[in-house]
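A short write-up of the structure that comes next.
Up next is chain A:
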Amino acid sequence: MQIWLDGISFVMFIGGGAFVLIGGVGVLRMPDLYTRMHAASLTDTMGTLLILGGVIVQAGFSLAAIKLVAIALFLLVTGPTATYALANAALLSGVRPDAQTLDGESAS
Partner candidate 1 sequence: MYYVVSLAILLTMILALVRALLGPSVYDRVLAVNLFGTKTVLLVSVVAFLYGRPDFLDLALAYALINFIGVLAVLNFFQNSERNMAKGPAENRKEAG
Partner candidate 2 sequence: MELLGLFNYWVFAVLLMVGFYAVIAKPNMVKKLLGLSIFQAAVFLLYITMDKVEGGTAPIIQAGMVDQVFSNPLPQVLILTAIVVGISTTALGLAIVVRIFEAYGTIEEDETQRLDLEE
């Protein structure tokens, strides 16, 4: 039984780690602010869910698991809000998407 749980959380950790890392690379490499924001949201949703899910599997039914679920829920709610606030502030002050991004070409 334990080996199955370990296996499940290991797969989730690998998946979550991969998502987080890809999102991080995207934040560094994407050409303009809005595409970078898009990459960051990847780590906020799939990365967070998979990593916290893997930890929850390890925690079993305990107080820690409840706290982890709460952390996941709060991150899922606050992440998009922060992205919204950031995009709004950027748009208000006149940051426009990179013209080359609109053509579908990479600027860097």
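As a selection rule, all candidates are chains of the complex that A comes from, given by their letters.
Note that a residue touches a chain if its C-beta (ideal position, glycine included) is under 8 Å from a C-beta of that chain, and two chains touch if they have at least 3 such contacts; residues count from 1.
Predicted model, so just to flag it, every value in this text is computed and none were measured.
Asker: Of the candidates 1 or 2, report the single one touching chain A in this complex.
Answerer: Chain A touches candidate 1; the others do not touch it here.
Asker: If you look only at chain A, which of its residues touch candidate 1 in the complex?
Answerer: Counting only chain A, the residues touching candidate 1 are 6, 9-10, 13-14, 16-18, 20-21, 23-25, 27-28, 32-33, 36-37, 40, 43-44, 47-48, 51-52, 54-55, 58-59, 62-64, 67-68, 70-71, 74-75, 78-79, 81-83, 85-86, 88-90, 92-96, 98-99.
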